[in-house]
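Working notes, structure below.
Here the complex is missing a single protein chain, while all its other protein chains stay put.
Think of it as A and B in the order they're written, each chain with its own count starting at 1.
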Amino acid sequence: MRARRLALALTAVAALTLGACSGGDDAPAETGGAGGGETSGGGADGTIRIGIKFDQPGLGFQDGSDYTGFDVDVAKYVAGELGYGPDQIEWVQAPSAQRETMLQNGQVDMIFATYSITDKRKEVVAFAGPYFVAGQDLLVAEDDDSISGPEDLEGKNLCSVTGSTSAQRIKDEYAAGTNLLEQPGYGECVTALVAGTVDAVTTDDIILAGLAALPANEGKVKVVGNPFSEENYGVGLPKDNDVCQDVNTAIEKMISDGAWQKALDDNVGASGYTPNESLNPPKVDTCA
Amino acid sequence: MSNLVLFDVPGPRTRRRMVVVNVVAALVVAGIAAWALVLLDRKGQLEPAMWEPFAQPRTWTAYLLPGLLQTLRAAGLAIVGSAVFGLVFGMGRLSGSRVVRWVSGTVVEFFRAVPVLLMMVFFYSGIAQLRVVDPPDVPLLAVVLALTLYNGSVFAELVRSGVHNLPKGQREAALVVGLRPSQSLRLVEVPQALIAMLPAIASQLVVILKDTALGAIITYPELLDAARRFGSGNGNMLQALLIAALVFIVINYALTTLAERLASRVGRLTAGDATAEAPAMAATTTR
């Protein structure tokens, strides 16, 4: 297996084997400290491994050999600020359950995958950002005005993915009489929503907006726009990284030069959804 | 037993009646199909936009074919793994040493009883915890390991029952010409047992191929996962799943047909009964 060999994305070995090297000479032989050691400034050698979701349209989506979505665009911008061109990025699938492990092993350099900053996670990994503040919300049929928040779900049918805590939260805290359908993915949930057999789909608002923005779903579903939780999406980094500050600077620059807004519009704008404006764009936290 | 001995060749009256019944049955089936189609149309599932993407080459080159490749990759690795596992533990169950027999028996019975899905979920998290494997490789490894342990156990059982079903004379003759019991097993009995069990082995290959689809649940990017990803990105989940199912059916059907042909050809190479069903087993060959 490829294991440890890739712990340092910048070593010459990695650069050669991965065949994505654009520079000619050997990369500086760095030791220790997993993660992209090369700081901002043009022309870093080697590649950077970035963990994203592969199956969330509008956020992180693998479209053949292309990768699209808001997370991807932010990641590209940040990587660019750190000196990596688009062809120096190696995209890696980062399923929710594996994100901490991947960072701790140094098997990815950073993660942009709807990764909420929590105290529990901070014990094992570090975060830069946040670069977006999402909140749990509802996706409903375009012509449905009867649902404006989780309280309205009493007696209605709600869809979420198997094992997700967000649907359970609605049952526990807002509407105990909600009927819960669990499906393998959000795509299945939207299929049931469009067919009219479930009344709402729940997860973070921007994920819902990504689904609503798909051409196939346009005009059929809408995001309610009444988020009832606060999820600070951060950039997951290994605990002993030296790039947190640079990532934060890159995020601030992205927000101030309008690229952040453009990325948001490009990826989820078609859904008609606007993020919670009192919280977005967010102010980055200071690095620990 | 051939079908034809069960009944007389139908006479003219029966044939007429059959035609009437056939027409009625066809009408009923067509009626149900029409009802379903009307409902599906009302939900917009029959719109050309839902189906048209599957006529585009990109859908296949970017999603379905890479997915199929991953399916075949996992299945191929699992088949090789299962064959090795099956031979080792199958011969272990036939070993002269009681300890080896007992250990092999316990391992085989355990892994035949545990659902493959549970094994995949466990290996998926367990291997990640060990931190010796690159994360992108974890799902593949979990799929291959789970399929190998389960199907390898089934193969082990096929080896054992195949050897048991051979005529006694095979072993006796091998011992008489001076082979040791272990040599007789390895050189004479197991090869013939494998050929005799070929039909059962072939149906197990279909099981392996089909079970790779469980990998979708642990993010292994096989055919079903690729179809789901395409369906969720294009709002045609049902159509994508249907296409994936069709691809599975075609491949499995081809595999079955091929295996049956092969089995009928090599039958003369064994002293065992090449048409024998796999005998009673504690667990299964039909997953």
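Going forward, a contact is a pair of C-beta atoms (placed from the backbone, for glycine too) under 8 Å apart; a residue touches a chain by one contact, two chains touch by 3 or more.
In this section, contacts and distances are computed from a predicted model.
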Its UniProt record identifies the chain omitted here, from "Glutamate transport system permease protein", "Sarcosine oxidase subunit delta", "Integral membrane protein" or "Deoxyribose-phosphate aldolase", as "Glutamate transport system permease protein"
Out of B:A30, B:L118 or B:V176, only one touches the absent chain, namely B:L118
Given B:R131, B:R171 or B:K210, the residue that touches the chain left out of view is B:K210
Against the hidden chain, subunit A presents residues 97, 157, 162-163, 179-184, 188, 191-192, 195, 197
It is residues of subunit B that touch the chain not shown, namely 1-3, 5-8, 10, 14, 18, 21-22, 25-26, 36, 39-40, 43, 45, 109-110, 112-119, 121-122, 125-126, 129, 206, 210-211, 213-214, 216-217, 224, 237-238, 241, 244-245, 248-249, 252-253, 256, 277, 279-287
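Keep this in mind: only the chains that are shown with their structure count from here on.
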Interface with subunit A, subunit B side, in the complex: residues 43-44, 49, 58, 61-63, 125, 128-129, 131-138, 141, 216-217, 219, 221, 228-229, 231-238
Seen from subunit A, its contact residues with subunit B in the complex are 1-3, 6, 54-55, 57, 61-65, 92-95, 97-98, 101-102, 104-105, 107-108, 184-188, 190-191, 194-196, 211, 214-217
